[in-house]
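Other chains of the complex are left out, but the ones given are in their true place.
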Amino acid sequence: MRKLTAARLREILGAGEILGDPYRSVTGVSPPEEAAEGDLTFVFSKKWLQSLPQVRASVVVLPYIEGLTPPSSATYILVERIEESMIRLLSLFLPSAVTLREGISPMAFVSPLATLEEGVRVYPFAFVDDGAHVGKGAVIMSHVFIGRDARIGEGVLLYPGAVVYPGVVIEKDSIIHAGAVLGADGFGYVESQGRRIKIPQVGKVRIGEKVEIGANTCVDRATMGMTVVGEGTKVDNLVQIGHNVKIGEHCAFAAQVGISGSVRIGDRVLMGGQAGVADHASIGSNSMIGAKSGIAGRVPEGAIVMGSPALPHRLFKRVQGALTKLPEIVKRVRTLEKALERMKDERDGY
Amino acid sequence: MRKLTAARLREILGAGEILGDPYRSVTGVSPPEEAAEGDLTFVFSKKWLQSLPQVRASVVVLPYIEGLTPPSSATYILVERIEESMIRLLSLFLPSAVTLREGISPMAFVSPLATLEEGVRVYPFAFVDDGAHVGKGAVIMSHVFIGRDARIGEGVLLYPGAVVYPGVVIEKDSIIHAGAVLGADGFGYVESQGRRIKIPQVGKVRIGEKVEIGANTCVDRATMGMTVVGEGTKVDNLVQIGHNVKIGEHCAFAAQVGISGSVRIGDRVLMGGQAGVADHASIGSNSMIGAKSGIAGRVPEGAIVMGSPALPHRLFKRVQGALTKLPEIVKRVRTLEKALERMKDERDGY
C-alpha cells in the first residue's frame, strides 16, 4: 500500500491549509465512524463536525472552520470545496476494476465482422457479434455479450455479464454495471381471444454519453424507434426502463425504480427508490419523485410529488399526518352524530 | 436496407386499400411521432388519427376511414385489422437476434451426457450439463447455463446469460430473456433459536409452452413438487416468482411484480408493475391487479383490485379521492365539535 503524507495530499489538491504535522501519512481511506490510525477521512456532516475529537483518522479533510486545533494524533487539511476535494483524493485509492493490461483475450470471441478501434480491451469469455463497433479504449469485461450491429462508444466500460442486444447504441464514457440488460424486447402484446400475440419489437436503445447504468438494470428496446437515456443520467441497480421511454439529461433514478412503456421524462429529474411510473406518463424537468411514489398522467416541471397515487409533497405530508388520526376521527364523527341526535330529541321534547 | 413499396406491403398483408402512390417505398419503420421520409408507420390512436397531416412517414397504415386524402408526401394503406397488420409488417423489420447460422460452437461446453436434437444452435461460452435435453431448433446464446437434467423444448430461445438450474423444464417455443434465472432455491428456512436453517429445495420449475420470461426475472424452484408458469403467460423484467407458485395460462405480469411462495394464480390474470402478492394468496382467473397493489388472501374471479392492501378498484378510487380531503375533514370535525359545544353552552345558559 502506498503512503501519502498530508503535505502530498494538500499538494494534489492544489489548495488548503494544513493544521498539525504535515508529514503524517495515510495508507487507506475510511468514513469518519470507521476511520483508524493510518486512514484518511473526510468530515462535512454537522454530526461529525461536532464530534471531531472522536474521529480516529490520521488525516482529516474538512471545511474551513475558525479556531480548530487537531489532537496530537491527527493532521487536519482545511479546504474550500470539501466535496471536490473528496472526489479528487478518493480517486487516489480507487482499486482499478480493470486488470487486463491490453488487447483482446484469445479466450474471447470477437466476430471477424466486428470493428474494434485501438486500445479496446476484451476479457476472456466476452462475445462480440457481427457488425458490432467498439470505440477507442472501451473495456469489455468477461461474459459481456455485444449483439449484432451494436455500437459501443469510446471509453465505455462494460462490467462482467452486461448484455447489449443487437443494434443498441452506447455513447462515449458511459459505464454499464454487471448484469445490466440493454435492449431486451419491450413488453408488447396484442390480445386476441384471451391470448397474447407478441408485437415484434423492432426498435432500439440509445444510451447517451456519460450515463451510468446500475447492476441488473434493464432498458428495453423500443417497439419501433428508440428508447433513450439522455446524457449524464445516472440509473441505479435493478431499475426497469420500458420500451419507447425517453429520458432527458442529468437525471438520477434510485434503485428498483420502474418506468413503464412510452413515458417521457425531462432533464434533471430525481426519483427515489422503488418509485413507479405508469405508461405514457410525462414528467417535467427538475421535478422530484419521492421514493415508492406511483406516478400516472402528468407531473409539472419543478414539482415535488410523493405517495401512490402521487400527491404534491406538502399535501402528501398533511394527508399522512391526518391519516394516523383517522380511526379517532371516525369515532368523533359518531360521537357528534349522537350528540346532535340527542340535542334534536331534547329540542323536540322527547 | 431493403426497400419495400406500398404495393408490396399491401400484397404481404393480402388485403387493404391503397390511397396515393403505390410505388412509394420505405426502408424503415417508426412510431408516428418519430417517423420521417422513408419510414413506414402505423396510426390507430385517436390522438394521431386526428393529427394525420403531421405524420411525416412515407407510408401510413391505418384503419378504414371515409374521405381521407393523403398529402403528396405519403401513401396510405387502409386496413380492416390494424393490429394484425402491424404485427405482420413489423416482423419484416425485425433484426434477428440470432446470428449463429448453425451448429454448436466449439467454444461452448456441451456435456457428452447431454442430448441435443437436430438444428440446435449453441453459442460460444454456453454451458450444457450432463443429462440435459435440448429440443429441435432451440437456440442457446452465449453465457447461458443449462443445469443437469434440465429439459429445453423445441424452438426455445435462451438469450445471453439466462440460467437454467438443474432439473428445470421449459416447454416448446418459450422465450427466456437475458439474465433470467429459472430454478434458484426457494427462500425457505426453519427458524431455530434465532437462526435460520435452510430447508433443502428439492423441487423443480416448469415453464409452459409459448411463455415469455423477461430479463433478470427469477422463478424459484419448489421446495418439493413444481413451481409452474402456465402456457402463453408473459412475464416482464425483474419479476420475482417464489417457490411452489402455480400460475395459469395466458396471464401477463408487468415488470418488478413480486409473487411470494405457494401463491395460486388462475388464467388470464393481469398484474400491473411492482404489484406484490403475499404467500399462499389465491387469485381468480380473469382478475386484474393494479400496479403497486399489495395482495393477500383471496382475489375473486374477474375482480379488479388496487392499492396496498388492495381494495376493489371503485372503492379504491373513492378512498383516494376522499384522502386528499382528509386534512380538511380533521379541521371540520374540530369545528363541528366546537360549534356543538357552544350551542350546548348557550342552551344551558353559560
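Letters A and B mark the chains as written, and numbering starts fresh at 1 in each.
Everything below uses one rule, namely that a residue touches a chain if its C-beta (ideal position, glycine included) is under 8 Å from a C-beta of that chain, and two chains touch if they have at least 3 such contacts.
The shown structure was predicted, so the numbers you read here are calculated from the model rather than taken from an experiment.
Undergrad: Hey, this file places 2 copies; any idea how many the whole complex holds?
TA: Oligomeric count for the entire complex in this file: 3 copies.
Criterion: only the chains that are shown with their structure count from here on.
Undergrad: In whole angstrom, how far does the Cα centroid of subunit A sit from the Cα centroid of subunit B?
TA: So the centre of subunit A lies 25 Å away from the centre of subunit B.
Undergrad: Inside the complex, what are the residues of subunit B that reach subunit A?
TA: Listed in rising order, the residues are 29-31, 34, 41, 83-84, 86-87, 90-91, 93-97, 99, 105, 107, 123-125, 141-143, 159-161, 175, 177-179, 212, 214-216, 232, 234, 236-238, 250, 252, 254-256, 267-268, 272-274, 291-292, 308, 320, 323-324, 326-327, 329-330, 333, 336-337, 340, 343-344, 347.
Undergrad: Could you list, by residue number, the parts of subunit A that touch subunit B in their complex?
TA: Where subunit A meets subunit B, its residues are 109, 111, 125, 127, 129-130, 143, 145, 147-149, 161, 163, 165-167, 179, 181, 184-185, 187, 189-190, 194-202, 216, 218, 220, 222-226, 238, 240, 242, 244, 256, 258, 260, 274, 276, 278, 294, 308-309, 311, 315, 318-319, 321-323, 325-326, 329, 332-333, 336, 339-340, 343.
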